[in-house]
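This is the structure I want to talk about, given as structure tokens.
As you look at this complex, bear in mind that one protein chain is not there, while each of the others sits in place.
== chain A ==
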Amino acid sequence: MKILVPVKRVIDYNVKPRVKADGTGVDLANVKMSMNPFDEIAVEEAIRIKEAGKAEEIIAVSVGPAKAQETLRTALAMGADRAILVETDEEVEPLAVAKILKAIADEEQPGLVLLGKQSISDDSNQTGQMLAALMNRPQGTFANTVEVDGDAVIVKREVDGGLETVKLTMPAIVTTDLRLNEPRYASLPNIMKAKKKPLDAKTPADFGVDITPRLTTTNVAEPPVRQAGEKVEDVAALVAKIKELGIA
């Protein structure tokens, strides 16, 4: 079986984003970019499934600017076999990304598509579910454990109030939660080898997908700023404050 792993290039999770003064967006010029953390977990899980002898090939795919190549090389250095870059300088919404991924899945026929549960840039949490709908295949979102069992995949999901286990008939779409695994670091020799692995360049038009946005962002603003309050001297003063609040 093949595993398809979509990855996204996003602002590094350690960087505090700055909103542009003109309200048009977040300033991404000269900001460190990295692979979306949930996608790293997806790549790692795909590699573990392959190492367990349950997959033959891992294909990493990214939709984004030419620089998303770096993100794909990272996936290749971790252990993906080949990569596909669907290049565009436009912002592509989850629905359009899902349509492109469906077209790629139709060609490649993966048994599993492993995605991150959400990107830390737009925080949408939609692409995996949308892809599952377009492919009319089952979805295992917020995966905490993934176990391939014959032609099915058993997914333990993180839900409000605990954990839930579902059994999905493959091909299936799985989105990763934080606790699924601890992604590995790419070693220097593997980074060198990754430079020789195949990377196909495509465009959204190759798949006949219209990426015109459905949503227009009219403004991006700083969230309301909270004022720092006062510091109290000791526990007695804190307890007095809590009593004033009327909760004890």
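Everything below uses one rule, namely that a contact is a pair of C-beta atoms (placed from the backbone, for glycine too) under 8 Å apart; a residue touches a chain by one contact, two chains touch by 3 or more; residues count from 1.
In the analysis below, contacts and distances are computed from a predicted model.
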| item | value |
| --- | --- |
| "Na+/H+ antiporter subunit A", "Hydroxyquinol 1,2-dioxygenase", "Electron transfer flavoprotein subunit alpha" or "Cytochrome ubiquinol oxidase subunit I" - which is the UniProt name of the missing chain | "Electron transfer flavoprotein subunit alpha" |
| Option touching the unshown chain, where A:Leu95, A:Leu114 or A:Ala194 are the choices | A:Leu95 |
| Absent-chain interface as seen on chain A, which is shown | 11, 13, 16-17, 19, 26, 93-95, 98, 117-118, 120-134, 137-139, 141-142, 144, 154, 157-169, 177-179, 213-223, 226, 228-232, 234-239, 241-243, 245, 247-248 |
